[in-house]
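Notes for the one structure printed next.
Moving on to subunit A:
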Amino acid sequence: MELLNLLIILFIGGAAAWVGEHFSKGLSRWISLLFIAVAAVSLLEMLSNIPAPTFLKDPITKDPTTWLIHGRADWIPRFGISFELALDGLSLLLVVLTLFLGAVSVIASWDEIDKHQGFFQANIMWTLTGVIGVFIALDLILFFLFWEVMLVPMYLLIAIWGHEDKAKAAMKFFIFTQVSGLLMLLAMITLAIFVKDANGYWSFSYFDLLDNNLTSSLATFIMLGFFIGFTVKLPGFPFHTWLPDAHTQAPTAGSVILAGILLKTGAYGLIRFTVPLFPEASIAFAPIAILLGASGVVYGAILAFGQTDFKRLVAYSSVSHMGFVLLGVFAWNALAIQGAVMQLVAHGLSTAALFMIAGALQHRLHTRDLQKMGGLWQSMPRMGALAMFFIAASLGLPGMGNFIAEFLVLAGLFQVYPWLAVVSSAGLITGAIYSLKLIQESFQGAPDDTLTPPDFSALAMSAMIAMLIGLIVLGIFPQLVLDISQPVINALTSEITL
Partner candidate 1 sequence: MTLALFYIAGAIALAATGIALTRVNAIHALIYLVVSLLAVAFIFFLLGAPFAAVLEIVIYAGAIMVLFVFVIMMLNLGNRGTVVEQEMMNPSVWIIPSLLCLILLIELSLSIASLKSETNPIVVSAKEIGISLFGPYVLAVEIASMLLLAGLVAANHIGRRLSKMDQEKDEG
Partner candidate 2 sequence: MSEANLPFIGAILLTVVGGAAVLTWFERRLLGIWQDRYGPNRLGPFGILQVAADMLKLLTKHDWIPPFADRFVFVIAPTAIVISMLMAFAVVPFGPDHYLIDMNVGLLFFLAMSSLAVYSVMLGGLASNNKYALLGGLRAAAQMVSYEVFMGLSLMGVVMLSGSFSLVDIVEAQQDGWYFIPQFLGLYVFIIAGIAESHRLPFDLPEAEHELTAGFHTEYGGMKFTMFMLGEYCGLILLSCMITTLFFGGWLGPFFPPLVWFALKTFGFVCFFILLRAAIPRPRYDQLMALGWTVMLPITLINLVATGAIALWMNQA
Partner candidate 3 sequence: MTGTDFLALSPIIALAVGASVLLLQIAFLRNLKLTTGITVVTFLACLFFLFYITKLNHQTTPLLLVDPLSTFFSIVFVLCACITTFISYEYLKNRPGRNDEFFLLVVLATMGSIVLTYATHLASFILGLELMGIALYGLIAYPHQDDMSLEAAIKYLVLSGASSAALLFGFALLYAITGSLFFPDLLSGLASPEVAVGPQSPFWARQLILLGSALILAGISFKLSLAPFHMWTPDVYEGSPAPITGFLATISKGAVFAATLRLYVIGEFHNFPTIVTGLTILSIISILVGNLLALRQENIKRLLAYSSIAHFGYLLIALIAAGTLTPNGISAIEPSAYYLAGYIFTTLIATGLIAAISSSNNEENANLSDIAGLFWKNPLLALCLSVSLLSLAGIPLTAGFIGKLYIFQMGVEAGAWLLLSILIIGSGIGIYYYLRLIFSMTTDPSSSRSTLAPALPVTVSLITLTILVLYLGIYPQPLMEYLLWNT
């Protein structure tokens, strides 16, 4: 149960940050960073205890002992609910991403947040707690618990420190996720009850539920519950309507976390739960899911092109990019899933960086309207250069992580649904168009003398450089990431074939 330490450290870090506010203004930011660092160290320590070959060995999905780390303790034996935490390559990647972007979001909020700093940092830390919990919880109810718990601090982040329309955006975000979450809960309970009737005992453990012999129609309904729950979070077309509002209205750190991490929980859920739990139902449903994914790719891109709001544009681009994840997951071959996983990491980094730039602009210019910008390169060359880089990454320029990811997804999809792969690749072209529009309207063009905002600070630069390096590494040595997730994907695709 070492994994529990991770959660406890982050949770206490949140509380400490809140309390720290009372001692010195600005102390809570350092506390947050400190606790994230401690969490990272403790994760490293855990990993260092695992013999190196284990990382490369294919685990058996149903057998938790073959996973990297696994721990289980009874929690509510009445319903067979246990406190079951486990880590495999997939979770590991996402947990690392979460910790990294967590630190980035703390830096992103460094100067931006003036009021109630302590509580702000506390909410960031608690969101991270919830997200990491989602990535490592392997008991369905525990998973659901973290799934919901991460919403509350996120809601508060948007509702308290958000921009002009924050109340509505926060509400929309919460209600969408909560209602779909309830559907998912219903599906979970239904699944557990049918397995209970077969096994004779209650269990919500992932490993017990994998062996369900549900009839196909029932499995389809339950699968749909999970699918909707995760797709809303992803967000897949047509459940994406909450996302532009939430991303736009959230404070920078909130947007970074939302786009960088929270969306990934949906994708993670699809890979981890939806398909493995209901392989046959998923096969039947795959065409529809892929159609939704492809629509998301194209539709998101088209809408992004129409935006004049910096954050909104990036938000719609997320819809488009996450469409690739849906494609990758439901194409269900090693190549496509690898692409999807890659996309999670790469998109996390690039979008987080873009939102950070957007936040920095808003903080300096008090607007997100692209039409009021232009020629900013002149006064902020560092920021301009970074923006250029991340936009290029986001549109999928070869040599960066996003290219690898989208290429893998499309390659994988082509083996299954060649025509849809062709349609989806249109998303790459449109992506290039809106991305270039973004950079042109904001940083390029005639310089405006009235706008002379200060450039990025050293601290922000360090975070940006870190993300930059990350993306380049992903693009040039993708094998580093692929090696970690490969065993898991091998295990999944060998046990379940669509």
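Candidate selection criterion: all candidates are chains of the complex that A comes from, given by their letters.
General remarks:
Heads up, the rule we're going with is that contacts are C-beta pairs under 8 Å (C-beta built on N, C-alpha and C of every residue); 3 or more make two chains touch, one makes a residue touch a chain; residues count from 1.
If you're wondering where the values come from, they're calculated on a predicted model, not measured in any experiment.
Subunit A shares a touch in this complex with candidate 3, selected from 1, 2 or 3. Of all the residues in subunit A, the ones that touch candidate 3 in their complex are 75-79, 116, 119, 141, 144-145, 148-149, 151-152, 155-156, 159-160, 167, 170-171, 174-175, 178-179, 182-183, 185-186, 189-190, 193.
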